[in-house]
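A single protein chain has been removed from this complex, and every other one stays in its place.
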Amino acid sequence: MTWLNEKERRIAGFAAIAFGVVALLPLVDQGYYLSISVNIVMYVVLCTAWTLFSGPTHYISLATAAFFGIGTYTVALGIDTVPFPLLLVIAALASGLLACVVGIATLRLSGIYFVIFTLGLAELVRQVVTWLQTNFSSSLGLYVFTDFGEQHIYWMLLGLAAIVYITGWLINRSRLGFAMQIIGNDETVAKHVGIDTARAKVILFIISGAFIGIVGAILAPRFSYVQPPSAFNPMISFQVVIMALLGGTKRIWGPLLGVIPFTILFDQVTAYFPNHTSFVIGIAFMAIVYLLPQGVLGRLEDLVRLRKRFRMVSAEEGNNP
Amino acid sequence: MSVIISGLLLGGTYALIAVGLTMQYGVSRIMNLANGENLVFACFVAFWLFTTFAINPILGIVLIVPLAFVLNWLIYTYAMRPLVDRAKNRGQLEVDSILATFGLLFILQGIMKLTFGGGYFNYNFLAVPVTIMGSNYGLNRIVAFIAAAVIAGALYLFLNHTRYGTAIRAVAVDPVSAGLVAIDVPRASAFAFALGGALTAASGALLSTFYTFNADMGIIFTMKALIIVIMGGVGDVRGAVLAALLLGLAETAVATFIDPGLTIAATYALFMLVLLFRPQGIFGKRPS
Amino acid sequence: MSAAILSLDHATKAFGGLIAVNDLSFSLQDGELLGLIGPNGSGKTTVLNLISGALKPTSGSISLGGTEIAGQPAHKIARLGIARTFQLVRILPSLTAEQNVVAGGVFGHVRSWGVEAHDRARLLLERVGLSGRGDSPTSSMTYIDQKRLELARALAANPKVLLLDEWLAGLNPSELKIGIDLIRELRNDGISIIMVEHVMDAIRSLCDRCVVMSSGLKIADGDVHGVLADPEVIRAYLGDDHA
Partner (left out) sequence: MKRRTMIKTVAAATLAGVLMAGGAYAQEVIKLGASAPKSGPLAGGAEVSHWPAIKLWLHDVNARGGIDVGGKKMPVEVIEYDDRTSGEEAIKNIQRLATVDKVDFLVAPYATGLNLATAPLIAKYGYPQLAATAVTDGVDEFAKRWPNSFWLLGTSASFAESVADVLVKLRDKGAIGDKVAVVNVADAFGIELMNAGKPAMEAAGFEIVYETSYPLGQQDFAPIISAAQAAEPDAFVAFSYPGDTFGLSAQAKIANLDVGAFYVGVATAFPAYLGANGAAAEGVLGAGAVNPDAPGMAEWRARHKDVTGVDADYWASAMTYSSLQILEQAINKVGSLDKAAVTEAIKGGTFDTVLGEMTLDGNVNRKFWTVGQWQGGKFYGVASTGIGGEAEPVAKNGWE
């Protein structure tokens, strides 16, 4: 492949090996470690998809729960009649469509309106779904019975993670990615060099939303019983923002650095302080905000920069007789 | 007619929820996600004062407000100031304050859970019917509505007819220029944040007389408050009150004439319309 | 004389009660270098903003080679072949110099991408006097270099009309000479240019024609020397006493 340079080929190789190794996990453990890994991979995909849009644009989207819930509901409604892979496609289309409508309506506004509107979007969709079901069907809860075990969900999520990373990488080297970089630098300049900034943002929002919808769809079989409050749980939106920002949104693998420690931290807190979860999480959270202002990624880059400088200094000193 | 009165009463409640946040977000630039927790916390304190010492909640406000003022002042000084100082631009501060107050939300929630547990609480105060034009309304709601009017009115007078109030409005419009005309911006911001917190707490005490609350409910209030603040125009008391009343009327009308299942949908539809046609808020000035 | 490539017809822009551009009409001929001058606050930058699409005119028409562009979004106008620089230089700080220039060409009316775009960017950098600086971080560049870079970015779009907003402001005398020479070369290459400028020497030595504005109105339009001698123009610049 001529369109990959040496370095890229090496990274791709490492990534492929890493994915391969991680994919072997269900063969080692089918219990708790698999469960927490499903959660980790799920949030990795959610946060990375979120970052695809929010990283370059700096718009904070709290609509994750809405897309996720739409994905979950797509599967819950269709599982008995439609083949699962097709449901994943429908989930992607449905949440992408929602992202498109919301994006067109709100992305020309400034950031804060977008935050509030997306915050309410999950509630809105949840209420509309509830209302439709109340008035046009006999029951609210839907049962999703499949033969999928945790390991199948895990593998599907891993596969999706790979697709998200590849998509992100392709976007970065495409005109769209370059356009987003310019928009992130200076939106006025972006417009004057001919970039349709609104359209670029909407496209990214659609891609991001579609991926989140697929995650919701993949996760649906994990909950045998789907109902609006669990499918459109606003906590998902918040956790995604927090983990992604914690990791760092400047690079596509930034969120990974947030999701892993955060999921483990959350889990340990639940285990060690079941009665003080909120309190301890709150403290941990404030500490993160104050101690890691640029996220783990920022801190890591600082360290790398420091080391480089240190090396240069010591090299210079070494040259002195 | 009863729809209008019910709607206004509900709107009054919403106004109470939102005026505090409009100060905190509008002036201090802190998008306080823990606003609802602050409110529920006050509910609990009012409940505790009422059930333990038989102090009536209206009187309880006298105790709660200064306490909340000091507490919020401390929160701003020790938790928010460092963020304001290190933020390079408004966007950065927005992100940081969202994250920090999200942590604060959990801490407050944790404290409430440790002290009161996770169960539902309510108590009876002024839950007596008052008949207006043939329909009954709870006296506690009417009291809350009157209190909302008094609070909003006092705040409006303070902001528009006192020296310090004018300074605070200046900070709301442009902190940098305000600093140039010798306004102590950090102090004004801290004051506005503390004042906002105190107002929210006062609302909590009033709301506790007719809402059933538990430690997990804060976020519901925060969401409503945010919508109202944005609809009204950030930092604009008149706008917030008007938006609150509008929302109260719209929700009641939808619940009565269309379907109670669509009230949230109505809220967002209204929100969206305001955003599309007057993105600067009801009274906000269009930036040139 | 060749045909007008850009023309404004009764263009007006009002901000609330303030009329920044009042019923302005003029046209730019193909290959012409037009100076747009006037005292501070007379509405010159607003005119550039109207042409480039940063602002929508309240009324009137603006056409580029016969196509109506008034009120079109900035990105569409850019794609039709109008490029600009900014009064306060706007560099894309996280990109390298070469990427900055590439940015100008990727989305413009001649859309280049990939190796070809980078080759072109290097040529343009060379042309504005930044050869071999393609990989340097933009934050460490001097003011004149940032201005050169911005110009290269505008040229990357291969524009039909180039708008220069006080591009020569803030340069020292030796830099100024380099700058003037550079603009002259562009003009000799046949690019149509409108330049808003306060540096009168530059206007005198470069421009074919001048449009003078005062308080949003056009008060003079014509040959540079004639216009600068017009009493009304002098009054606008210096006040009634000097007329």
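The chains carry the letters A, B and C, assigned in the order they are written, with residues numbered from 1 in each.
Throughout what follows, contacts are C-beta pairs under 8 Å (C-beta built on N, C-alpha and C of every residue); 3 or more make two chains touch, one makes a residue touch a chain.
All of these numbers come straight from a predicted model, not from anything done at the bench.
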item: Where the missing chain makes contact, among the chains that are shown; value: A, B
item: Residue, one of B:L10, B:L245 or B:L270, that touches the chain absent here; value: B:L10
item: Among B:E37, B:E94, B:D236 or B:E251, residue touching the chain not depicted; value: B:E251
item: Touch criterion as defined above, residue of A:S95, A:Q127 or A:S237 at the omitted chain; value: A:Q127
item: Of A:V22, A:I36, A:L265 or A:I283, the residue in touch with the unshown chain; value: A:I36
item: Candidates B:S189, B:S203 or B:T263 - the one touching the absent chain; value: B:T263
item: Hidden-chain contact residue, picked from the options B:Y25, B:Y76, B:F102 or B:F121; value: B:F121
item: Contact footprint on chain A, counting only the chain that is left out; value: 29, 31-36, 39, 42, 127, 130-131, 133-135, 138-141, 143, 145, 219, 222-225, 227-230, 233, 235, 267, 270-275, 277-278
item: Contact footprint on chain B, counting only the chain that is left out; value: 2-3, 6, 9-10, 109, 113, 117-124, 127-129, 135-138, 210-212, 214-216, 220, 251-252, 255-256, 259-261, 263-264
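Here is the rule we use: only the chains that are shown with their structure count from here on.
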item: Averaged-CA centre spacing for the pair chain B and chain A, given as whole angstrom; value: 32
item: Cα-centroid distance, chain A relative to chain C, in whole angstrom; value: 43
item: Touching two or more other chains - residue numbers and ranges from chain B; value: none
item: Complex contact set, residues of chain A against chain B; value: 58, 60, 105-106, 109-113, 115-117, 119-121, 123-124, 127-128, 130-131, 134-135, 234, 238, 241-242, 245, 275-286, 288-290, 293
item: Interfacial residue positions of chain A with respect to chain C in the complex; value: 175, 178-179, 181-182, 184-186, 188-197
item: Of chain C, residues touching chain A in the complex; value: 52-54, 73-76, 78-79, 83-84, 86, 90, 92-95, 102-104, 106-109, 113, 153, 157
